[in-house]
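Working notes for the structure below.
Complex shown without one protein chain; remaining protein chains in place.
As written, the chain order gives the labels A and B, with residue 1 at the start of each chain.
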Amino acid sequence: MIEISSLSKVYAEATVVDEVSMVVAGGSITAIVGTSGSGKSTLLRMINRLVEPTRGRVVINGRDAATVPGHLLRREIGYAIQGHGLFPHRTVAENIATVPRLLGWQAARTRARVEELLRIFQLEPAEYGAKFPHQLSGGQQQRVGVARALAAEPRVLLMDEPFGALDPIIRGQAQDDLRDIQRRFGTTVVLVTHDIDEAFRLGDHVGVMSRGRLLQYDRPAMLLTHPADPFVSRLTGTADRALKLLSLTTAAQAMEPGAAAGDGPAVAATDSLRDVLAQLLWSGAAAATVRRPDGSAAGQVTLAGILARGRSD
Amino acid sequence: MPRPATLLRLAALALLLAFLIVPQRFAPLFVPFTEYGAPPIYDQGSLPMLALAHLGTVFAATAVSAIVAIGLGILVTRAGGAEFLPLSRTLVNIGQTFPPVAVLAIAVPLVGFGELPTLIALFAYGLLPIFENTLSGLQSCPPAVVEAADGMGMSPRQRLLAVELPLAMPLILEGVRLSLVVNVGTATIGSTVAAKGLGEVIIAGLLSNNTAFILQGGLVTGLMAILLYELMGTVERRILRATHLA
Partner (left out) sequence: MVQALHARRRIDRLGALLGVVAMVAATTLPFVVFKANRIASGEPRSLLAALPSAPLLLASVALLAVAAAFVRQARARLAAAVVGVLTVALALAWAADALTPAGNRLVRISPGAGCWLLLLAFALIATDALARLRPGPLARVGALALMAAAMWAAFAAGLFDQLSIMREYAVNASGFGRELRQHVLLALGSVGAATLVGLPLGITCHRVPRVRGAILQVLNLVQTIPSIALFGILMVPLGALATAVPLAADLGINGIGPAPAAVALFLYALLPVVANTVVGLGRVSPVAVDAARGMGLTSWQVLGEIELALALPVIITGIRIVLVQNIGLVTIAALIGGGGLGTYVFQGVGQTAIDLVLLGAIPTVALAFSAAVLLDALVDLTGRAAP
């Protein structure tokens, strides 16, 4: 858990982060969005004290971050950035082993961890461990960057536009990977992004920043249905907010008993209502059958049910 | 089968060594450049000793320049030394407008004739390329890499030693190479202030109007500078390959 209270950063005259308070629940993902220059990176970098706060307090898992020397604090916190920042003169394995080495792990433990991480990120250790960063594709470099941030099993992971440089398909995959890994290790993640869709897709909570201030910090659906500020609704987009809302809800959440008529498409319980709606429109059916992984029908999602969910209330 | 360039280098080295060790064998080649029966080969000192003295002066001065210049370069790129950065940059630029002869000549009245003014001039002149390259090497480290090093909890010292210096190494080595080669030339001028070195041969030729001396002095120093340049290039490539930066 990360408790941030009245955190501010002032450079010369400019206040770039202004009295931000928020609590990031342990084991959740918080996404911070905002326009360029709104202070997102500065806020994130104050959590691991790459930037020293001017005022305010950060408490990480019950300990005041200011009481630990900065570089020791950072060894306990994973940090991944846009453009990955891999060391070009170190192999992939050496890159990942950086923090374990700084922490003085035994060689065998470090090696085992590196291999585990490479496997998790679908990079065959024997093939990729000895390669240099420039020998990898952009997507692979990014995965190594995240693997490196996770190497010392941090309980907190900070990410600054980690997927900014990736193409849409690779980015989608990287987001899924992050979700899986976060669930698997129970890591607390704070992620800064420009991309509102990414924030909605990944964030259990989303914080919206503008001019150094945290305008709203809430569940994604609440941002759509109850924007605290005109800026928030502009950022989230008013034109397609109904569709956005649908994409935040899964078929399982909107399931009714029964099964759709013969021409209804089959969907999975984890599919978003937005996807289900698209299938219904495409097939012209009025309801879709929700099927379990084994193929048996679990229930149905009707057009009327979807429409009810997309309404603001 | 070595490449032709390598063979050429080896041949040049063999030629240089042969000339330094048994110069009299080459006398017939230089006779046409002498007049009135003057000696065709430099006879006022031992050529190998002069060459060694020359190289010794160059290496000693460059080594000190390298230590000072790299140290300074590191200092002004740290947070604590940032105040000195703009000035040191400008000084490097202005410093390059000082001709080596001027540095040498000004040092003489201060410290007297001999090796010392030459060492001072070589030291001062060798500083510039190394300092400049150290600076640009350290400053051209990709910001994302430096940020990642900080973000993972490296101390400033660990970051410098494990990340910044290795990444700056190619440029730093290039600076040392440049200094070394420039200094072989400048050391020649040192002979005008009575430093031991190969410039002696050329100066003797100029004084006694013996073109053969001028020619052999010029050829030996030229060959030495070229070989040193190539040698440093090879050393550089070795180091870079060992650190995977090539």
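Some notes on this structure:
The rule is short, and it goes like this: contacts are C-beta pairs under 8 Å (C-beta built on N, C-alpha and C of every residue); 3 or more make two chains touch, one makes a residue touch a chain.
Since this is a predicted model, take the numbers as computed values, not measurements.
Of the chains displayed, those contacted by the omitted chain across the entire assembly are B. The hidden chain makes contact, of the residues B:T6, B:Q96, B:S140 or B:T234, with B:Q96. Screening B:L15, B:L116, B:L165 or B:L215 against the full complex identifies B:L215 as the residue touching the chain left out. Only one of B:L16, B:C141 or B:V181 touches the chain withheld from this view, namely B:V181. For the chain left out of this panel, the touching residue among B:P23, B:P40 or B:G205 is B:G205. Contact with the chain not shown here comes from a single listed residue; of B:T57, B:T77 or B:T192, that residue is B:T192.
Residues 33, 83-84, 86-87, 89-91, 93-94, 96-102, 105-106, 108-110, 181, 184-186, 188-189, 192-193, 199, 202-203, 205-206, 211, 214-215, 217-219, 221-222, 225-226, 229 of chain B touch the missing chain (whole complex, contact as defined above).
Here is the rule we use: only the chains that are shown with their structure count from here on.
Centroids of chain A and chain B (each the mean of its C-alpha atoms) stand 54 Å apart. Of all residues in chain A, those touching chain B in their complex are 48, 50, 71-77, 79, 81-91, 98-99, 102, 132, 145, 148-149, 158.
Residues of chain B that touch chain A in their complex: 142, 144-155, 158, 163, 166-167, 243-245.
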